[in-house]
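Of the protein chains in this complex, one is absent; all others appear in place.
A and B are the chain letters, set down in written order, and residue numbers restart from 1 in every chain.
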């Protein structure tokens, strides 16, 4: 009896978590998927009605804006954060004095809640008393920096704050990558008389391909899930101009009482995430099994 | 005497992959059984099956006459020493050694007495309060042995215990294990891929390959009469020479004809009366080929061969030549006058020859 228990204990220990994950992750995905094919409004209804919700979604100008914003925000956020992170990592990798302090300064925003970040930047960027006012105070009376309240530019303030929050993290990733390159290879290159920038561009950076991939996945994932930052910084406004799929979904679910729209927009978000993450995870897991 | 370990028709598979096929081994109390083979041959899996760390798929396994089906490792009355030593990193040496007794509820006084005994035996008393991380490889090895000794088990199991040590320490520990075996008179099963370890330690060797036992025997049986080409090649260093030859019978015995790239074929006559096929592989250990004049006896025949390479190794000098399309190594005395590129008269001891069937690889004589 006790031996039987002993052999089955590992399974028994894993079982609750496994059941929870199956239910609350995969079961819930199934539920949301199902509901996204119904005419659910304030309350969920379970009779399948085809793709009406998706048709409605794609016909909605607000969703259109949200997807456009996701594209603009996602692209800029990922590209800028990666470039900045890489640049900072390479510069920090030059036997810099007090590297520890500088690293700490670059990375601390990652410890903050997006709500805090949004609140801070909202204050800094507000045209009345923030940066604009400060620069005008320096004598540049015509200086305008009203991106936060300008529907055409507000999404870029989200990029600005997002990059501020996450680029230090990318820097840390790349720095770890730079440090893990075999030093003998670099010595060999130096002995061969290869200039430093060539060592970076031809040897070190190509060997960090997996880190680029990791950084990309994390940033893409952050971008798609971005919700708090927009809520705190712009509230989705002015108007709907900074709506992202995440805020759209939330608005439909909790303020508009349109469960069908909320479910279908959540499904689209998940598909975007999976389109990016699944190939990555698949290759990772397969590589490990070999 | 009843065997201490008796394995009958043991099978082990992972899914559809068969790791061990029809294993039959038994050892008597006091035996030192060595399981030897290349990596992936299943020897460690077999040891894990004996320990009860892996379930067996078929057959029976009994220790001390008791069937071990459904007996957990802790109830098998065994102790095991691992390749990585597997010392518990956060416990002191003393705690490492007494952990098993503590788990079994042995009283503190007994624990302490046994700890002191073992510590004294292995000369690790000064280390008892250290942690494994503060020990050298050899010291860790001793602690791992101590953890096994303190159990005073029916059967000791060793899983490549010396493979993480440097060459010098390995030789030292090898003789200590041998001494330990002699002093304790305990029964041991020892896994290694090192054929020298197998030869020096074992009272009985099991050579394995691909999950199949190739041969079971004493070290001398394994060395002198290998059951097949694999065993012949695997045991001994440098490996046994395997020379293709054609046979012909005449009144004196069997004439062995070995082709040579230059000149007439080499002809040797084995006077032992035996039936051999026309084509054989002739197996002869390097030490059974000497420089002419340095080995005598009725079975020794001399022939001139072209020396290709001379490798002095201190106590001996190895000379290589080409016979029958195979490279042949002879182990000569240190002061040999052999020169690369020059012919040398070699003495072949035909009484030591093993014959193998070239296709099946099985021993013929």
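By definition in this document, a residue touches a chain if its C-beta (ideal position, glycine included) is under 8 Å from a C-beta of that chain, and two chains touch if they have at least 3 such contacts.
Going forward, contacts and distances are computed from a predicted model.
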item: Undepicted complex member, UniProt protein name, chosen from "Molybdenum transport system permease", "Carbohydrate ABC transporter membrane protein 2, CUT1 family", "Fe-S cluster assembly protein SufD" or "RagB/SusD family protein"; value: "Carbohydrate ABC transporter membrane protein 2, CUT1 family"
item: Partners of the unshown chain among those that are drawn; value: A, B
item: Touching residue (missing chain; options A:92, A:158 or A:205); value: A:92
item: Full-complex contact with the absent chain, from B:24, B:84, B:136 or B:345; value: B:84
item: Touching residues on chain A - with respect to the absent chain; value: 6, 9-11, 13-14, 16-18, 20-22, 24-29, 31-32, 35, 44, 88, 91-96, 102, 104-117, 119-124, 129-131, 133-134, 137, 164, 168-169, 172-173, 176, 178-179, 181, 183, 186, 190, 195-197, 199, 210-211, 214-215, 217-218, 221, 224-225, 227-228, 231-232, 235, 245-246, 249-250, 253-254, 259, 262-263, 265-267, 269-270, 273-274, 277, 281, 284-285, 287-289
item: Missing-chain contacts mapped onto chain B; value: 48, 51-53, 72-74, 78-80, 82-84, 86-91, 99-100, 103-104, 147, 159
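As a working rule, only the chains that are shown with their structure count from here on.
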item: Between chain B and chain A, distance of the C-alpha-averaged centres to the nearest whole Å; value: 58
item: Residue ranges of chain B touching chain A (in the complex, touch as defined); value: 70, 72
item: Of all residues in chain A, those that touch chain B in their complex; value: 3, 6
